[in-house]
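Every protein chain but one is kept in place in this view of the complex.
Our next item is subunit A:
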Amino acid sequence: MPLVKAPSGAAAPGGGPARNTPNRDAVLADLTADTPDTRRAAARACRAFPDAVALIAKRLEEEEDTRVVEALVLNLVAIGGPAAAAALAPLLRSDRAGCRFAAAEALADMGPDALPFFDALIRDSDPQVRIMAAEIARGRVGGAVVQTLEHLLGMEEEINVCCAFIDVLAETGTADTAAVLTAVLDRLPEDQFLRFSVETALSRLPTD
């Protein structure tokens, strides 16, 4: 029979020797290595150093390889806490779209630790930041963000921001959200894309 049993040492996690804690300086230095594989390995290893969140977030701002970005984001979510959220929040202003979305995704996955930052970013003077902040509301930050989005939608002047809020509310809203959406159309009746967004959202909202 051509099937062979895998060596048990290689397949049994409990059977191998315990791994040493990685060398902090070497790992952090490897975050800027030339090869993506080395940077990704370092990005995975640096979870052992939760005090390095600022450095990890800085790498996220500069890193372009998707595989490394994913490892950095997962680290920041796993480390969690206000420090990690605080390190991620400024990245919503990054010039690089990949970085902005990675940071928003991480904050969305972070849960209640992201809430204070969401509350500030969703009221930012820069409409681009408000659009990215809306992405956080798709995540685990809690039901209160729906009320915040509904409240701010009632005052928002930028059409693109309105549409971003409506897009998220279509996923997260309740039956009560319908009245808020209808009110936006009454306030800004001329914009056809806004009308399309509202109608699409209304068709997706729960009805009871």
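Definition applied: contacts are C-beta pairs under 8 Å (C-beta built on N, C-alpha and C of every residue); 3 or more make two chains touch, one makes a residue touch a chain; residues count from 1.
Following the convention adopted for this analysis, contacts and distances are computed from a predicted model.
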Determine which name in "succinate dehydrogenase", "Peptide/nickel transport system permease protein", "Ribose import ATP-binding protein RbsA 1" or "Chemotaxis protein methyltransferase" the UniProt entry assigns to the undisplayed chain of the complex. "Chemotaxis protein methyltransferase"
If the hidden chain were put back, which of A:Val4, A:Ala97 or A:Met155 would touch it? A:Val4
Which residue of A:Leu74, A:Ile159 or A:Ala178 touches the chain not shown here: A:Leu74
Among listed residues A:Arg24, A:Arg44, A:Lys58 or A:Arg187, the absent chain is touched only by A:Arg44
Missing-chain contacts on subunit A, rising order, are 1-6, 8, 10-14, 16, 19, 44, 47, 66-67, 70-71, 74, 77-78, 109, 139-140
